[in-house]
Every structure is written in structure tokens, then in C-alpha cells.
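Taken from a larger complex, these chains appear in their original positions, while the remainder are omitted.
Read from first to last, the chains carry the letters A, B and C; within each, the first residue is number 1.
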Amino acid sequence: MLINCVAYRDGRKLADIDVEDISRYVGQPDCFVWVALRDASDAELAKMQEEFGLHDLAVEDARHGHQRPKVEEYGDTLFVVLHTVELDAIDRMQVGEVHAFVGPNFVLTVRNRSHQSLLGVRERAEREPHLLRHGAGFVLYALMDAIVDRYFPFIDAMESELEAIEERIFEHGAARANIQRLYGLKQRIMVIKHAVTPLLESAGKLWSGRVPAVCEDNREYFRDVYDHLIRINGTLDGLRDTIGTAIQVNLSMVTIEESETTKRLAAWAGIFAVATAFAGVWGMNFEHMPELKWAYGYPLALGLIGATCGLLYWRFRRSGWL
Amino acid sequence: MLINCVAYRDGRKLADIDVEDISRYVGQPDCFVWVALRDASDAELAKMQEEFGLHDLAVEDARHGHQRPKVEEYGDTLFVVLHTVELDAIDRMQVGEVHAFVGPNFVLTVRNRSHQSLLGVRERAEREPHLLRHGAGFVLYALMDAIVDRYFPFIDAMESELEAIEERIFEHGAARANIQRLYGLKQRIMVIKHAVTPLLESAGKLWSGRVPAVCEDNREYFRDVYDHLIRINGTLDGLRDTIGTAIQVNLSMVTIEESETTKRLAAWAGIFAVATAFAGVWGMNFEHMPELKWAYGYPLALGLIGATCGLLYWRFRRSGWL
Amino acid sequence: MLINCVAYRDGRKLADIDVEDISRYVGQPDCFVWVALRDASDAELAKMQEEFGLHDLAVEDARHGHQRPKVEEYGDTLFVVLHTVELDAIDRMQVGEVHAFVGPNFVLTVRNRSHQSLLGVRERAEREPHLLRHGAGFVLYALMDAIVDRYFPFIDAMESELEAIEERIFEHGAARANIQRLYGLKQRIMVIKHAVTPLLESAGKLWSGRVPAVCEDNREYFRDVYDHLIRINGTLDGLRDTIGTAIQVNLSMVTIEESETTKRLAAWAGIFAVATAFAGVWGMNFEHMPELKWAYGYPLALGLIGATCGLLYWRFRRSGWL
């Protein structure tokens, strides 16, 4: 579905143009055309391939979707795949894709399986004509910057979640809930990680070493995007590392708690076993058991049982078993 | 066993030719010959070595089989080893091998221990003469692309399997089954990993840096294969990482469950130990135990025992032990 | 908030100058201006951007804060982000930031969310005019050196803490406390790690390979800072590795202790179960139980019970269960 198709000259919008007129503007020296599609059909892609002379393999990737994030050069055209991350109605993370074809005087973006509009990117770019004058490369930067910026709230949410778990990690009885939350957190981290890590490698090529011509003028801007990705990646690695330790610690806590339960069980079992053994002895049917005939035999026996149990209780208490 | 032997000119099939005529076609400038063998005998390999002038070491590797995936240059000829993965009758993964010798104007493929035909590769290539015109290099691409594409269903199946396990990972009593499935999954991942990782390194040399002459014209195609391999490899690494965490989490769950069982055991043991201790006391044979003579002594005793047990039950319940 | 603004010539302080006069001094060949801000407002940053011609992206980073440590070149100006670490009132680690813009003849430092003054850096630099003569690059060195030196007390404290934990790691009953302390230590290490590791990579670029012009004369000084960072980083990695092992060992110790508790429980339970079983036998109501009528039946029975229990006790003791 075509969202819009605009021609620019010297960083300023010329006009919304018709798809058929693209080739007319693309040919002019200071112009560039920026086309935005959404969930593009095969026909639309074929049309665009023809207009912009896109490479078969890149178009095929765009058609199939489910690509990993990457930046590929086909001659003087870049093919860029970005992952968008958003929450669906029941707060699960959904991964969408944005494909961008960036040539010397055109940008084609295709948004797939994502509800978040990219119109804001265009608006922001049009507000800064002195930057938009840098051409298609700057549009790519603006796009990448916008998408990467949308990862940060997820990172922040995950850091808060981890902190919330950490506060409960040494609590009694929270082990099951903690481990579930840690595992869920790990899963969400992997989603962002799959969006960020491959892009990180590719983004590095847009500002250091041999840089594609179309990005040449915007090196510092791409380094800024790269820096954001490095930051996200570092945070994700830190989170993963901490989750690993937290799972280990959680296991230790469960084992410690079980150990404490075992001790308490042992203590009470001991106390009652002693009482039962004493009672069993005086329940024997020997004829000659003189204490059975004492007037105060019974209270003495009860007292002795009570005292022994009390002594045991006190000793277990002191040694921390109870 | 010879499957077929075809000469091509300018990307179009000339004719099925006889093995004896190979040298006649190989000598012509725009021609190339594509020979396909299956589970080749030593004699067939020796014949081919003579026809195409293959290197001793490469032929020896092909004869022995059980090579790891690799791309080796012998002069202007490439020797490529690929692993095929398929399911046998009882759904176990079987690894086969495809060896390809690719020279400036010939391709020789040998398929070993694999039931999946490569005829589709030839058909697809013949349908696109404008691409097949790129010669032997393009045939190699088509072959690699076809084999790598066959890994994807396995990857998808493994991702589904992991998701299925994850859904049951926090379930009671599923620990044994989970751990068995996780271990089985890990084993299958290793099979694909052994096919993919070494190939990944080698495939990189077919499109970046100094590229063998025969692949020069098809760089972008090999980059596409490389990109698929990177994607598979990334997914496999993600799966492994998740399996590692899942095994750890599973161990935690077992320990948590055991801890819960221990607590429940402790609770019931406590309740019955109390009842037994009380009964033991009134079972003692002292002569002067006044309560034994009370008219309502017995029901009172039963009531006291019942009440104490009830109280314990209620407290264990409240603290989550029961 | 402006802390101070000073012009230097040939390594010696000329005068405290007004912000408005900056451009006058910056233009002179042997002069440089060193401005220090604290928690700078947007207006102050805008003013500085104008005076020194700073790049939009760098200023934006300074405005937003929460950057990772880094060194970025914008033309002949460096933008450096450093993390400060200090303890707050209740001894928790707080991370602040210092941003430095370093040009051929100016240094602008902005301190954010940090209570520790950097005045000492200026004083030390002014005391050594023969070094300060190296210009803005030397100021950057002095700044980095001062901030990195402040990490060492934290490292030392963490090493002492780990040693203290290690002394108690094989103690009975210390497992819960140990695991809590180890986890807390791990968290603190991560804070320093986030300050050090990214800086390490960046600092390497200030002395080896292509070095920014402004640092050229001070290579050996930056190598010294780099060497400190390498040392801290190595220590942190060692600490992390040891903590990982310590957590594992702690888990083993808990399991060993639980095992010992289980054995002791088993032993005592066995002894009392034997006593109870004997007593139960003589408590049976059979009519023909001759030993019940013996004159010394009771003491004999008690003796037998006592002897059996004693024998068990001795055997458990010998096998280390008690």
C-alpha cells in the first residue's frame, strides 16, 4: 500500500508526485524522491524495482520478509533491513520489519507487520531542510535514528523489571515467581538482541572505514546511531549477565530454603520422636515397673517428657534450626 | 553413479553429452560442462580427475568423504564440501555430503549418503539462462543456495519445539520430559551447527576480500547465501543460549518442587507425630492417671488430639506448606 | 552553572575571564581557554556551542546526558564522556557524568549529577606549567587521570569485600549471607565495569594508531591512563570470575550441609525409631509374654533398648553421620 511519494529539491519538499512521475524527478541532479510503502504487494515492489532499478536479490528479500537486520550494498544502492519492536494488545512484543532502499537520489521504505507509522520521521526531516539537503543518506539516518530510539523504552522497562526482581530475590517463597519472571525477561531481551546485534555490525560500516557514497556526508550522524546501538547492546549484555547470575543465585536460595526446611523438619521430628519413645516405654506391659505405681508417677513422667522436649527445643533454637 | 552430464553454451543447454566428450566441450571458450554423480565409485572419480585435471588431495577428500564443510582453492579450481541434512524413515536427522569441483568451465557435483535429488537445482538454473550465462560460478551459487535453503525447515521445527517446551517449563511434574526434550533439541542443533558454521567462514571468502575468479561475477549472489548462513547461525546460537538457560531453569524448578514436597511431607509428618505422641501418653500404664477414669475422658482426648491436629493443619495451610 | 572560566598562555594562567571574552582568547595562537560548568542548563550549553563551534550531535548528547563513556571526534574537536562514581549518604554507588569538549585551544567540561568537585584537577595542572604548556590535550589527560584514579578505592573495597566473603565461604550457616553479599558485590562491579570498559576502548585511540591532533603531544600520558584502565578492567574481570566460582562453591556448600543435616536426621530418627519399636513390642497385649513377668524384665528391657540405641549411636558416630 502506498503511503506517500514526495519529491525534494535542496532539502525542501517540491510536491507529492505520482508514482509514474518518479523517473522524471530521479533524473534531475539536486532532486530526490522519497517513497513510503506499507505491507507492499508483489506488484508494488515490481513497479518500484523498475522505477529505481533495484537488484533482484534485494527485492526478493523484501518480498519474503523475515530478514535479519542488515545493510547491503548493491552497486550504489543500499538495501537496509531494520526490525521494529512494539507491544500488541495483550502486551506481548511483536517484531515488524522496515526495508529501505537508498540510492543517490531516492529512498524507498517498506514497513511490514508494524502498526507504528513512520510519518514522524518524514515530518521531522522536512522541518530541517538544512540537514535534509544532505539527501537520501540523511533520510536513512533519520529513519534508523527513529527506529533505534524506539528500542530505548523497552530497555528501560526491562531494567526496571530486573530491579523489581532483584528486590525480591532473597525473599522467602518467591523463588518460583522470580524464576518465571527472569526467564520471561531473558526471552524479551533476546527479541531486542536479535534486532540490535546484527544491525550494530552493519551500522559500523556506514561511518568508519570505506563508507558507501550515499552516507559519506552523514558519517557523524551514522556514528551517533551506531553509538546508540552500542549503548543498547552493552545494556542488553549487562542484563543477560545479571539474569544468568540471578538464576544461579535463585537456585542457591531455593536450596538454602530447602536446607532450612529440612533442619526444621528434623528438629520437630526429633522432639516428637523423643516424646513418643518415652510414652512407649511406660506403655510397656511389664509387671514389675515400680514407677507406674507411684502416686505422682504420671505427672512426673509428663514432666520428664515435657522437660526433655523443652531442652531439645531450646538447643535446636540456639543452633538456629528452629 | 552418473546422474547426468550436460554441456552449456551462453547459459543454454547444448546437449546431454557422453563422459568421453567432456574434454571436447571444456576446451571451447563459452561452453561449460556440468556433471552430476551420486555415491561415486573410485573409478568414476579417477575418470573425472583425468577429464578435469583435479588435484590429488581434493579427489582423495571426495573419495574418503566425512569432510567438514569447506571451500578450498586448488589453482583456478574450487573444491567445495557441503552437508545435506534430511530425516530418515524414523525421523532421525541424517547428514549427507555434496562435493563440488568448480573450474572456469566445468562443474562436477558428487552427492553422497543423501536421498534428496539435486535435479531441482539444474532445472531452476536452466530456466534462467540470463543468469546461467555467468557460468560455473552461478551453478555453484545455485547449488549452495538450494542446500542452505533446505536447512530452514529444520530451524523452524527446532524453534517450534523450543516454544513447545517453554510452554511446559513451569508446569508441575514435567521436568523429566522437558530435560529429555531439551537435550534432544540440543543434539539436533549441533548437527545443523556442524553443517553451517564451517561453511559460513568459507562462504565469506566467496564474496568479500580476494574472491576466486570463478565466483567474481556472482559476488552478490554468494553474499546472499552468506547472509542466509549468518541468519541460520544467529538463530542456532540463540537457540543454544536459550536451551542453556532453560536447562538451568528446569533444574531450579525441580529443586523448587522438591522443596515444596519436603515442606508438605514435613507438615503431614508433624500432624501425625503429634497425634501419635498424645495417644502414646494416654497409653501409658501408670496407675494414677485420673483422666482415664473420667466418663468423657475418651471423647475429650479424641477432641484434643483432633483440635491440635486441626490447628497445625490450619497453620501449615496458612504458611503455604500444605 | 558556571564554575570558572580561565585563559592560559604557555601553560600559565592569564586571568579569570568573562564568558563573553572567550572568543577573543581562543583566537590567539598560544592561548587556550578552560571553562568548567556544572549541571549546565540548555542556555549555557547553547552559549558554549556558539563560542566554541561545537557540533549539534555532541551538544545534544551533553544535554540529554546518560551517555556511555566514549571519545568521539568531530573535526578537530573531541567530545569525551566519562562516568564518575561516588557514594551517596547511605553508601550506595551513584554514577555521575563528566562531558568534556576538547579543541585545539579550548577545554569545556560539564559535570552532571556528581558532588565531587574537579577543582583539584585545575589546581594540579596549574602547579605544573611545563606540562600545561602542552595545551588542551594535557588538560584532558589530567581530567581523565583524576576520574580514573577515583575508581581505585572502589576496586580496593571490592577486593577486600571479596576476601572477607571468601574467609566465610566454608563456614557453616553462612550461605545465605554469603550469597547476598556476592550478589551485591557483583552488582557493584557491574557499575564500575560500565564506566571502565567502554572508556578503555576509546582511550586506546588516544595514544596508539592515528591519534587526534590535540592528543598528539601527550601520547605517553594517555597510555598511562589506558594502562590504569587495563589494570582496573583486569581486576574487575578477575573479580567477576571469582564471584562466579564462589557462587557455585557456595551452592555446593549448601548442598553438602544439607546432605550432612539429612544424615544426622536419618541417624537420630533411626535411633528413636528403634527404641519406639522395641517399646511397642513389649506394649502388645498378648497373654503369654513370659518376659513381662520376670522380676528384672523391665530393667533388662530398658537396658536392651539403651544398649541398641548406644550401639547405633556409636556406629553413626564412627561413620561420621553424627
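Criterion: a contact is a pair of C-beta atoms (placed from the backbone, for glycine too) under 8 Å apart; a residue touches a chain by one contact, two chains touch by 3 or more.
Worth saying up front: this structure is predicted, and the values here are computed from it rather than measured.
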Full count of same-sequence chains in the assembly - 3 placed in this view: 5
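The rule is simple: only the chains that are shown with their structure count from here on.
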Maximum centroid distance from chain C, chain identifier (CA atoms): B
Copies chain A and chain B touch via same or different residues, half shared test: different
Rotational angle, Cα trace of chain B fitted to chain C, multiple of 5°: 145
Centroid spacing, where centroids are CA-atom means, of chain A and chain B in whole angstrom: 24
Length of the line joining the C-alpha centres of chain B and chain C, rounded to whole Å: 40
Junction residues of chain B - those touching two or more other chains: 283
Chain A contact footprint on chain C (complex, rising order): 55, 57, 61, 67-68, 70, 72, 74, 173, 175-176, 179-180, 182-183, 186-187, 190, 193-194, 197-198, 244, 247-248, 250-251, 254-255, 257-258, 261-262, 264-265, 268-269, 272-273, 275-276, 279-280, 282-285, 289, 291-298, 301-302, 305
Chain B residues touching chain A - in the complex, by the definition given at the top: 166, 169-170, 220-221, 223-224, 227, 230-231, 234, 238, 241-242, 245-246, 248-249, 251-253, 255-256, 258-259, 262-263, 265-266, 269-270, 273-274, 276-277, 280-281, 283-289, 320
